[in-house]
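Heads up, one of the protein chains got dropped from this complex, but the rest are sitting where they should.
As written, the chain order gives the labels A and B, with residue 1 at the start of each chain.
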Amino acid sequence: MVRIRMENAKTWKTCISAIAALIDEAAFKFTPEGMRMKAIDPSHVALVDFELPADAFVEYEVRKETVLGIDLAEMDKVMSRAKSEDEFVLELSEGENRLILTFRGKSTRRFSLPLIDIRETELPEPKLEFTASAQVSAGAIQDALKDAGLVGDSVKFEISSEEFKMSAEGDSGSVEMKLSKGDEGLKKLDVRQQARAMYNINYLEDMSKAASSDDIVTVNLGTDLPIQLNFPMGKKGRLSFLLAPRIEAR
Amino acid sequence: MVRIRMENAKTWKTCISAIAALIDEAAFKFTPEGMRMKAIDPSHVALVDFELPADAFVEYEVRKETVLGIDLAEMDKVMSRAKSEDEFVLELSEGENRLILTFRGKSTRRFSLPLIDIRETELPEPKLEFTASAQVSAGAIQDALKDAGLVGDSVKFEISSEEFKMSAEGDSGSVEMKLSKGDEGLKKLDVRQQARAMYNINYLEDMSKAASSDDIVTVNLGTDLPIQLNFPMGKKGRLSFLLAPRIEAR
Partner (left out) sequence: MVRIRMENAKTWKTCISAIAALIDEAAFKFTPEGMRMKAIDPSHVALVDFELPADAFVEYEVRKETVLGIDLAEMDKVMSRAKSEDEFVLELSEGENRLILTFRGKSTRRFSLPLIDIRETELPEPKLEFTASAQVSAGAIQDALKDAGLVGDSVKFEISSEEFKMSAEGDSGSVEMKLSKGDEGLKKLDVRQQARAMYNINYLEDMSKAASSDDIVTVNLGTDLPIQLNFPMGKKGRLSFLLAPRIEAR
């Protein structure tokens, strides 16, 4: 039996929207301790790790471990119909072959979605030694990604002990966004060794949909390593993305 | 002579927008008592009945019965240029072969439209014995229609003594919206015999453009009968739609 209730639909709606942009289907594992979903995108460039502990929910009834195969595009369509302030309930149907999503606001709306078969695949668990970390306003990252999109399809991240920088270059010009210590959009800078690497803009734009512009994102970086973006979900949950670097022509 | 003036353009703009989505041209009959327009859509599935009595207008000058043939797409284009708060005047040109629409706001804007010849056709006057009626917030209906559109092109309406329900089913899942007695979006429920029938979503979406989400719509229903949607227009007017049911496969 799986039945979870959230005060509002906003968190689930936002996370599913970002994840569905990257991944078609995924296995959501519910245990008495909480929900976890890990998946890799079809081109094996991006890893998603989505986790909400039991006490992130108003109500959380899960007796035994249950894995639900979910078509993310279909779930995203349904979640897009939720109003952010609607109370949200997700539960297994009695026959256990369908998922029931209920939004309660001025009216009560119930959607049912078929579950899908998913072969559980062993996911890589990369051990990464990030050497620099920054807490940055999501809005600054979202703007810089759009800026970078003007001149190319890759963006370079650099974190030094003084600043957080995103930049891009192309035939039509170059673009650079900087946040220095003390700037409003830079909450924290934690640098063991300065780091830089280059990434695909489209993937990052999909990932950054998980945040409102005022949210704070943690960016973990190592030179030519994958980048990790951590979006806090409430006090207890987390949506985390890992994206492989592009080889930089020098 | 026909000359009518309304405090603002909003009512006329909204009604014409909804009607023009269904019907290409129509005969508007002006008598000293008021304006009435009845028309059927090209596929003979939907009937429109639009009525505004003389005292719904700030000024209403109609000496004798006059029937004006109007190209609704053209009138809709003109009305879409009105600002909702503009004062609105509609009148016959002196030569009587054109319609003059005037919007008065920060500037005065005058549009003239050619009248068209319309053969008056005898419209069916179906006598329908509705057995259930509900007063529902237009927003709840508009949301439920969009929800239903996720899974199919038909939506089932059901009114019982306890609740108002819209639902749809398709290969990708099912959808249901319920308003129970006491819910904010359900003002009144009047049931002689519970009723249900299925209708085309596109037609209903066009019709529901006649309302703002806070408006209250009266839904009249009988099992497998046409559905009637009544949108009050001010205290005295009314825009009413009748839509034939779809045969439901059981």
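FYI, a contact is a pair of C-beta atoms (placed from the backbone, for glycine too) under 8 Å apart; a residue touches a chain by one contact, two chains touch by 3 or more.
Just so it is clear, the structure is predicted and the values come from calculations on it, not from any experiment.
Visitor: Out of A:V62, A:V175, A:M198 or A:L239, which is the one that touches the chain we can't see?
Guide: Hidden-chain contact among the options goes to A:V175.
Visitor: From the listed residues A:G69, A:G139 or A:G152, report the one that touches the chain absent from this view.
Guide: Only one of A:G69, A:G139 or A:G152 touches the chain omitted from view, namely A:G139.
Visitor: Which parts of subunit A face the unshown chain closely enough to count as touching?
Guide: Touch set of subunit A with respect to the missing chain: 137, 139-140, 143-144, 146-147, 150, 172-180, 183-185.
Visitor: Quickly run down the residues of subunit B that touch the omitted chain.
Guide: So the residues of subunit B touching the missing chain come out as 74, 77-78, 81, 98, 106-114.
The criterion applied here is as follows: only the chains that are shown with their structure count from here on.
Visitor: Whole-Å distance, subunit A centre to subunit B centre, using C-alpha means?
Guide: Their C-alpha centroids are separated by 44 Å.
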